[in-house]
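Can you read through this structure? Questions will come right after.
Note that one protein chain is taken out, while the other chains of the complex remain in position.
Per-chain residue numbering starts at 1, and chain names A and B are given in the order in which the chains are listed.
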Amino acid sequence: MAMPLPTTWRIAWRNLWRNPRRTGLALAAIGLSVTLVLLYDGVLRWEADWMVDTITGPMLGHVQAHAREWRRTRSMDKTLRDVSKTVAALRADPDVAGVDARVYAPALAALGEEGFAVMVMGVDMDEAARPSRLLAGLAAPIGHRQVLMGNLLAAQMGVKPGDRIAVVGQGVDGSLANDLFTVVALLTTQVDMVNRQALVMPIGEAQDLFAMSDEAHELVIYGRDVDAAKTLAAHLQQLPALAGDEVLDWKAAEPGMNELVQLVEVMWVFILVLVFVAAAAGVANTALMSTFERTHEFGMLLALGTTPSRIVGMIVLESLALGATGALLGTTLGAALVAWAYRRGIDYAALTGGGPTSLSAFGLRWSLVIYPRLAFIDIVRVVAAVMVTSLVASVWPALRAARLQPARALRE
Amino acid sequence: MTENRQRGIFLGLAAIAAISAAALAQPAKPPDAETVLAYLDDLYRSKSSIARAEMIVTSPRSTRTMRLKAWTRGEDEALIVVEAPAREEGTSTLRVGPNLWNYLPRIARTIRVPPSMMLGSWMGTDFTNDDLVKESSLHKDFESRIDRRSDSPPGWWLGLTVKPGIVGRWARIDILISDDGWLPLQEHHFDRKGRLARTMVFDEVRMFGGRRVPAHLVLTPTDVEGQRTEMRYLELEFDAKIPDDTFSLSRLERSR
Partner (left out) sequence: MAWVSGQYAVRSVGRNVRRTILSIAGIAIGCVLALFMESMNRGHGELFARAGSASGVGHVRVVPAGWRERRDSRLRLADWQADLASARAIPGVTFATARARAQALLAVGTHVVPVELAGVQPEIEPHTFRYVQKMHEGRYLRAGETGNIVLGRALVNRLTADLDDDIVATTVGPKGDIQSALFRLVGIVETGNDDSDSAVCQVALEDLQHLTQFPGAGEVSVILGDYRQIDAVRAQLASRVATGDDVMTLSEIAPDIEGHLNQDAAVTRFVSWIILLIVLLGVASAQLAAVLERRREFAVLAALGMSGPRLVGLVVQEALLLGAGGAALAIVAGVPLVWKFAHTGLDFRRYVGGSYSFQGVLFDPVVYGDFGWWIVWYIGAVSMGATIAASLYPAWYAARTDPAVALRVAQ
């Protein structure tokens, strides 16, 4: 081509706007497709994060530490020792965002004479009350000899807040642990097992009750990035404080949960592909249509002496310009929508006409308020897809235009 | 697992014991296995009993000593009260038929143990709740024969093989009985795979209400590191007179 690129670009751009309404419509179509894909991407990205957060937040954490034999036998006496020192050491580590020391002790609880099998959970109240953790949103601190009871357990036992219950169990030294506790509130957590069976109290109280001295059954550790859980686990296993103990990332601790997350991700990505295909088809359709309409015009240009290669270049550039502009508009709108939705949260229940605001599945409760978010790669991916599609869509008409016989074209 | 054995009257056997003691120096003739077995079954058995015992549970973590007082009547009724350690003093367990209650003095509450937890361990020991008064009969469940002589300690090894069709964890039990009085000295329990699962050692023979029985038992499981349970009878009364209202909830709460 003899003429420099910028001029061809300018011509391409001007050609687009010769028919503003048609171009406007095409841009709207492409732009809205891009917006929708970005919205979907935003929800998809949220979904993956949300699943992992719901799974790791309350119970699993990112990494867990136990005494070697505890997970297999759940024996009361298989404990981690010198826990306060270990927790301090962990908290000092820059990669650790939080540590919740836990006691799990099976026991008998009774309001009257009838005993019910329960699980006493001693937790670090401050840690557990943080957002998206087990006791998130817990208002008042728990006092001495006070306990929180799972709501389903309370329903089974006929317990109301304010009632005093007896708790009987076996201490780590085999002695009989028993005391009276006041149920200050009923718990509805995200974890089904807790709601069904648990008595939650500060870990210090549990340690006293079960004759444990500075011991715990489990350390639930939160890192700064849940995706780096495995590296964090490997790193923490090296710490002298945890030497000889079992340190696992959440996926190793609960492979079933991990597989669930993977399955959902795979299915959603599959659907993403479908959405992409739909968008690409739309872009291609628009690009194809807008170039095919102008056969007459190309014929004229050819008759006037424009080289076929310049026509090809022009068509391709127009298509790319169309795609790029549409993508730009769509990205702006899409990103803005996602940002707004993220700030506000989309209540899925309200959207689908008043369904439940949370969902109970696989032992967990999943909140259905959506906070979509985008990563830069999502935008890059969509824009690239649109550009590629526009380019590919322009090939056929461009080739056809290049081979046009001016006389025949003029007659169309 | 401790098996309470009830004892019958056997002046004859006492006589034999006296003779054996005198004839220690000479190699004795092996006794009749069946007779010995019947004797062992009845060693600790009586229609009702009152006992005070010490139980020491050793685990890798700690050693715990408890002192208990126990009343039993027939197969269905038992009351056990903890006397020591101070932290658990007054805690008691009452069994009447299929029902089991625990009384906890610290919080002044009585709690019924749900049937599903009956299979669990009693007060953190190696005994299950049901072991408290379960009857077992070596004589009925096992074929016995004298295996061999033991010189030190002097006695006879009795080999017990479970009879076909009997439901139990032990396929074989080897019991070493003493020359004087056929008292058990050691027991080896073999599981159904023929593996030695646990060992019991008996000593500190004493007279309780006219009977000579070992007062001290040590139970050691083979597989578990550093774990064992000891029981020592401090007082033991056979065919005791027990007030009728002993095995009742009200008594449970007043138990002393």
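Operating definition for what follows: contacts are C-beta pairs under 8 Å (C-beta built on N, C-alpha and C of every residue); 3 or more make two chains touch, one makes a residue touch a chain.
All values reported here derive from a predicted model rather than from experimental measurement.
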Chain not shown: contacting residue from A:Ile11, A:Leu32 or A:Ala402: A:Leu32
Looking at A:Ala216, A:Met257 or A:Ala401, which makes contact with the chain not pictured? A:Met257
Which residue, A:Gln237, A:Asn285, A:Thr306 or A:Thr332, contacts the hidden chain when the whole complex is considered? A:Asn285
Please output the residues of chain B touching the missing chain, sorted low to high. 97-99, 115-116, 118-119, 130, 134, 167-169, 171, 189, 191-193, 195, 197-198, 221-224
Name, in rising order, the residues on chain A that touch the hidden chain in the full complex. 19, 21-22, 25-26, 28-29, 32-33, 36, 39-40, 72, 192, 255-257, 259-260, 262-263, 266-267, 270-271, 274-275, 277-279, 281-282, 285-286, 288-290, 292-293, 348, 352, 355, 359-363, 366, 368
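Keep this in mind: only the chains that are shown with their structure count from here on.
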Intercentroid distance (Cα basis), chain B paired with chain A, Å: 60
Per the touch rule, the chain A residues reaching chain B in their complex are 77, 108, 110, 113-117, 166, 168, 170-176, 178-180
Chain B residues touching chain A in their complex are 57, 59-62, 64, 82, 85, 87-88, 91, 101-102, 104, 106-107, 109-114, 116-117, 121, 123-125
